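As you look at this complex, bear in mind that one protein chain is not there, while each of the others sits in place.
By letter and in written order, the chains are A, B and C; residue numbering begins at 1 in each of them.
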Amino acid sequence: MTDFPTPHTVKQQLQACRSKEETFKALVTLSKALPRLSGEEKTEDNKIKGCESAVWLIVEEDAGRRYFRADSDAKLMRGVLVAVISLVTGKTQQAIQEKDLKAELAELNLSSYLTSSRSNGVLAILQALQA
Amino acid sequence: MTDFPTPHTVKQQLQACRSKEETFKALVTLSKALPRLSGEEKTEDNKIKGCESAVWLIVEEDAGRRYFRADSDAKLMRGVLVAVISLVTGKTQQAIQEKDLKAELAELNLSSYLTSSRSNGVLAILQALQA
Amino acid sequence: MAFDSYTLRNQFPILQQTAYGYPLAYLDNAATTQKPLFVLDAIQDYYRSFNANVHRGAHFLSDRATNHFEQARERLAHFINAPKNSHVIWSKGATEAINMVAYGLEHLLQKDDEILITSLEHHANLVPWQQLAFRTGARLRVLPLTSNGEWENEYQKYFTDRTRIFAATQVSNAIGVSTPLKTMIAEAQKYHAFTLVDGAQAVAHYPVDVQDIDCDFYVFSGHKMYGPTGIGVLYGKSQALEVLIPYQTGGEMVRHVAYQATEFNLLPYRLEAGTPHIEGAIGLAAACEFLTQQDRPALLAWEQKLANHVYTRLIKEGGIELYSPEKNTTLVSLSVPNIHTIDLNAYLDSKGVAVRAGSHCAHPLMAQLGVSGTLRASFACYNTLEEADQFCDVLLEAIEILGDD
Partner (left out) sequence: MAFDSYTLRNQFPILQQTAYGYPLAYLDNAATTQKPLFVLDAIQDYYRSFNANVHRGAHFLSDRATNHFEQARERLAHFINAPKNSHVIWSKGATEAINMVAYGLEHLLQKDDEILITSLEHHANLVPWQQLAFRTGARLRVLPLTSNGEWENEYQKYFTDRTRIFAATQVSNAIGVSTPLKTMIAEAQKYHAFTLVDGAQAVAHYPVDVQDIDCDFYVFSGHKMYGPTGIGVLYGKSQALEVLIPYQTGGEMVRHVAYQATEFNLLPYRLEAGTPHIEGAIGLAAACEFLTQQDRPALLAWEQKLANHVYTRLIKEGGIELYSPEKNTTLVSLSVPNIHTIDLNAYLDSKGVAVRAGSHCAHPLMAQLGVSGTLRASFACYNTLEEADQFCDVLLEAIEILGDD
């Protein structure tokens, strides 16, 4: 269990990948930084509908800033969650909503997660983050 | 209104045709030999199902031989009826059933009436004649 | 005119053949149109480069297939100006789309409710409503339109507080008239009836704007608009699609299945059970693209000119009953007293002219016109003036030969 990475570290790690294989390895590494949710936290309410793997998301607000905790039963998805959360956590709702998260994910070599067949998953997560 | 033609005349007239146009003209000529049915004879019972044009058929038996009278609201069909009836009228049921009417019609240049889209019509008539 | 049907014809290899030694004049376009190379290439490209099952897979080919399939939906939405992609439901054709609605609305119908159709309908927009009426005890009522497509005098009395569904064709397949669609829809809306428009004969010719028509449902078939067979569209407003009970159940349309209960998926998937006709969707999108690339007003003007040319020639001859309008239509529908349309049809065919004879799947309309059937020559953008004349010439010849009594 490592510290939750900064957007900068995430960027460095993912942009360095020269192949899908390397991206996977980087996502596996990133996934380890995600604190897992407890069984009780994985409620139906926290579950994001429309993902191929199960994904849970909890939003907490503190002094006008939003903090996200999440989990998935799929490891690569946990890596993706770390990447997305690093982009938004600790920011205000407005700041989050103003972001073009799709574009930022594309920059991180994660655009294959945004194609329509898989998008169900990641696009639903982006929507939940920006809600 | 001419005499009902013999199979021989029918054969001569139709086999002489060198084009579809000539066949049509021959059928129009033949059609004139068909005594029309009266309104009362055109009952639902006498109607042959599955024809694109309305076709009525009446079978009469005399001394073990069958005689056919028929009508249609389409002229070319009346010509065809003359041709088919000439092949079977005055014969015994058994003799009629033993005939390969499809082959005989094909010999008369009428095979285009036997393709599956139009066959509904003529095949249903052949069935009724051989019933 | 900005467009040239002779050049366009090169896109249609099937037209470059003879029938029994005569040039083939394909004038049966209201039954089905021919397909441009652009569409055939899209089909080949699909099967040769990225065929895979959609949605459920996550691999190289299935990603590409899914993207193309959903882009096809987007193109169709754009083609009819639907506000969102999810308003476009794939169907097998206009017939299935109408059945989907008739089945899906059954739960809202009660005894003595009324379903209103017009007197110009194709069986596809008649029998499903009639059977629905039989099942529910609702009444099927028929709004009489004149054979010019105009309202009868007292049309108001056909709309009542019990009118739950109003279904009307945009263009009659049998006689080519257009209906007063927008005013009829507006009238039906006063009574809060669900409105369905049968666009099967409209989409190939006229620009369609479902938001402007403002109907709840709009249906059409791909094969009548230069697209492949086996594919069509059910467009619906969100609220209208939401109330439909899914007509088919199975894979794709579900979220979660247990033996005791099933949770359905969201639109559009909720109404699309099973593996879709992926090739068909992609081919139909290509047909939309083909049409969009043309000068569509010029196409329509040309088709109308051909129909008008035939109308004008034949009316001069006399002895021919014409059921289609003189202008603003793309087909000619006629009969000749004492000659069966089937005989005319057979003669025309023997000289390479492909037209259609019969009731055009509209028995009640034929009864209203007092004929057993008509002969219909229907035009598409690739037809030529020579073909229109070939039709007239052979028809007159046929009348001469067949009229001989």
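Keep in mind that, in the parts below, a contact is a pair of C-beta atoms (placed from the backbone, for glycine too) under 8 Å apart; a residue touches a chain by one contact, two chains touch by 3 or more.
From a predicted model like this one, the values you see are computed outputs, not experimental measurements.
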{"item": "Touch criterion as defined above, residue of A:Leu37, A:Leu76, A:Ala106 or A:Ala124 at the omitted chain", "value": "A:Leu76"}
{"item": "Contact with the hidden chain (one of C:Cys361, C:Ala388 or C:Leu402)", "value": "C:Cys361"}
{"item": "Residues from chain C at the interface with the omitted partner, ascending", "value": "13-14, 17, 19-20, 24, 26, 28, 31-32, 34-35, 40, 43-44, 47-53, 56-62, 92-96, 98-99, 122-128, 130-131, 140, 142, 221, 223, 228-231, 247-252, 254, 256-259, 262, 273-280, 342, 345-346, 348-349, 352-358, 361, 363-364, 367"}
{"item": "Residues from chain A at the interface with the omitted partner, ascending", "value": "19-21, 23-25, 28, 32, 52-54, 73-77"}
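Note that only the chains that are shown with their structure count from here on.
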{"item": "Taking each chain's C-alpha mean as its centre, the one farthest from chain C", "value": "A"}
{"item": "Distance from chain B to chain A - Cα centre to Cα centre, in angstrom", "value": "79"}
{"item": "Approximate Å spacing (C-alpha centroids) for the pair chain A, chain C", "value": "47"}
